[in-house]
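Yeah, one chain of the complex is gone here, protein chain that is, but the others are all in their spots.
Let's look at chain A:
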Amino acid sequence: MSLFASPSYPPVGYAASAPRQHAFNPYTDNGGSIIGIAGDDFLIMAGDTRHTSGYNINSRTEKKVFRLSEDSTLVLATVGFGADAKDIAETMRLAVNDFKFQHNLKNMTVQAAAQYLFTVLYGNRFFPKYAYCILGGLDKDGKARLYSYDPVGSYSKEGERRAAAGAASSLIVPFLDNQVEFKNQYVPGTNFTVEREVEYLPVDKVKKLVKDAFTSATERHIEVGDGLQLVTISKDGYQEELFELKKD
């Protein structure tokens, strides 16, 4: 018999014979979503600025994309449990800063930062930091690199072309599959036999995709909205833009 079948009486086995433990739950979900898309020589990182607790909106202006230092191209976006997310960002910021002073003012490479972030996350394997991370930056050749992580640190060293995480990732990922990796797109006139070749997208096209992804996610997900923080990293450095999203 289902537990829900008898609404008024607790099942016999659940009688209050033993003292009831009221456990403290150290996690919560603060909603929101993030996206990272790598172009050939530029990188877009974006996140909405809504911060939620259940059905409450705590703030409409909490940013999820963090610049790890003023003079490198490293950018980290985190989403999930807000306190853990910010703690990871702060840990990474301090690590990038320390590295610089211990290595004759040389900045941490994006590959090194990626491996370090894995260490941070996996180091908390038995009390995980409940946050999904997307790390990006330009490598020594000026090529964009993008890495995405689960809460315990799993990531791909090859990096990825696009990544999405957070509350609306299930809405955003299939859109990005189709629009960035051209999944299910075929060359016209080939009767669905020749797949469309994947190519790097220009920066203005990527920005459009990101804005579309977030306006759509805002329509369908209650934890996404209010504002869009859109960060561009290129040879011209770091650029941050803020756009409005629906506040309902």
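One rule holds for everything that comes next: contacts are C-beta pairs under 8 Å (C-beta built on N, C-alpha and C of every residue); 3 or more make two chains touch, one makes a residue touch a chain; residues count from 1.
Here is the rule we go by: contacts and distances are computed from a predicted model.
Student: Given that one chain of this complex has been left out, which of "Ubiquitin-conjugating enzyme E2 N", "Proteasome subunit beta", "2Fe-2S ferredoxin-type domain-containing protein" or "Mitochondrial import inner membrane translocase subunit" is its protein name according to UniProt?
Tutor: UniProt lists the chain left out of the view as "Proteasome subunit beta".
Student: I'm checking contacts with the chain that's been left out. Which of A:Ala83, A:Val120 or A:Val173 qualifies?
Tutor: A:Ala83
Student: List the residues of chain A that touch the chain left out of this view.
Tutor: Residues of chain A in touch with the missing chain: 18, 21-24, 26-28, 30, 51, 53, 56, 58-62, 81-83, 86-87, 127.
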